[in-house]
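For this depiction, one protein chain was excluded, whereas all remaining protein chains were kept in their positions.
Labels for the chains are A and B, by order of writing; each one numbers its residues from 1.
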Amino acid sequence: MEGTANSMSEYLSVLIFIFVGIGSVLFTFFLSRLIRPHNPYKEKSIPYECAELPIGDSWFKFNNRFYIFALMFVIFDVEVVFLFPWAVAFGELGLFALVEMIIFILILFFGLFYAWRKGALKWV
Amino acid sequence: MFHYLALAAILFSIGLFGVLTRRNTIGILMSLELMFNGATINFVTFNKYVVTDALLGQMFAIFVIVVAAAEAAIGLAIVLLIYRNWRCIKTDNYGVMKW
Partner (left out) sequence: MEFAFPEYNLRLMAPEIFLFLWALLIIAYDVLTKRKSETTAGYLALAGLMITGLILGFTGTGHGFGNMFVSDTAAKFFKIIFLGSAFMAIGSSFGIMREKIVNHRGEFYGLILFSTVGMMFLSSSNELLSLYIGLELTTIPLFVLAAFFKDDKLSVEAGIKYFIVGAFSSALLLYGISFLYGLSGTTDLVQMKINIAITHLTFQNIGVILILAIVLVVAGIGFKLSLPPFHQWVPDVYQGSPTPVAAFLSVGSKAAGLIAFAKIFVNGLFAFHHPDMAPNDWGRLVALLAVAAMILGNTVAIRQTNIKRMLGYSSIAQVGYIMIGIVAMNALGMAAMGFYIFAYMFANMGAFAAVAIVEDKTGSCEISTYSGLARTSPLLSATFAVFLLSLAGIPPLAGFMAKFYIFAAGIQAAQHDPGLYWMYWLVGIALLTTVFAIYYYANIIKQMYFAKEPSPHKVTYNFPALTVLLIGLAGLFVFGIYPEPVLHFASGIASSFGIIP
């Protein structure tokens, strides 16, 4: 699509950027290895959990409740995508679009109402 | 334009391959999302390069995002049911009926 030479030089700068990035990280690692004290003991290798000693394995099963909350979050979260175009063009659309959006949100509220009555919002 | 279409095709193909070969139900769901995203990129690309005066493609993309989210939610709920019934979500391990 674009001129070949132009795009090639663009990619060259990307390449240089990658090398410089990797190089600087390696350099700091190397530098710290040179100047730090070397003193390993066992507590250093366990995972950090707010300065407490961790209890049990991190691969335990999560409560199913998390799952239902996550599902509801996904649904209500994504519906907001319809609000953005409306909000951007709000000035031109006027009252009718406002009413439409209120209806849309009312339908969403019905879903929330249903989840509430079903007890999905309670933490048992 | 070609780059974007190629990206969409690659995403779609990865998804297609994943759906057909994955043995984990969650993996299949993720692959399905990839397929939807490939189609979404196609819509936005065509909107940008072919039909520049209308925003139908972008609208379509928004609707696809919402539909994909709804489908993911339903799918995850059904996977939860599978887990309750079989205690496992590998496609080899559950299933009573023969294809």
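Keep in mind that, in the parts below, a residue touches a chain if its C-beta (ideal position, glycine included) is under 8 Å from a C-beta of that chain, and two chains touch if they have at least 3 such contacts.
Computed from a predicted model, the values in this text were never measured in an experiment.
Trainee: Given the full complex, what residues of subunit B touch the hidden partner chain?
Mentor: Missing-chain contacts on subunit B: residues 8, 12, 15, 19, 25, 28, 32, 35-36, 38-39, 42-43, 45-46, 50-51, 56-57, 59-60, 63-64, 67, 70-71, 74-75, 77-79, 81-82, 84-86, 94-97, 99.
Trainee: Across the whole complex, list the residues on subunit A that are touched by the chain not included here.
Mentor: Residues 89, 92-93, 96, 107, 110, 113-114, 117-118 of subunit A touch the chain that is not shown.
Basically, only the chains that are shown with their structure count from here on.
Trainee: How big is the gap, in whole Å, between where the Cα atoms of subunit A centre and where those of subunit B centre?
Mentor: Using C-alpha averages as centres, the distance is 19 Å.
Trainee: Flag every residue of subunit A that touches subunit B in the complex, lowest number first.
Mentor: Listed in rising order, the residues of subunit A that touch subunit B are 1, 64, 67, 71, 74-75, 77-79, 81-82, 85.
Trainee: Would you mind writing out the residues of subunit B in touch with subunit A in their complex?
Mentor: 1-3, 59, 62, 65-66, 69-70, 72-73, 76-77, 80
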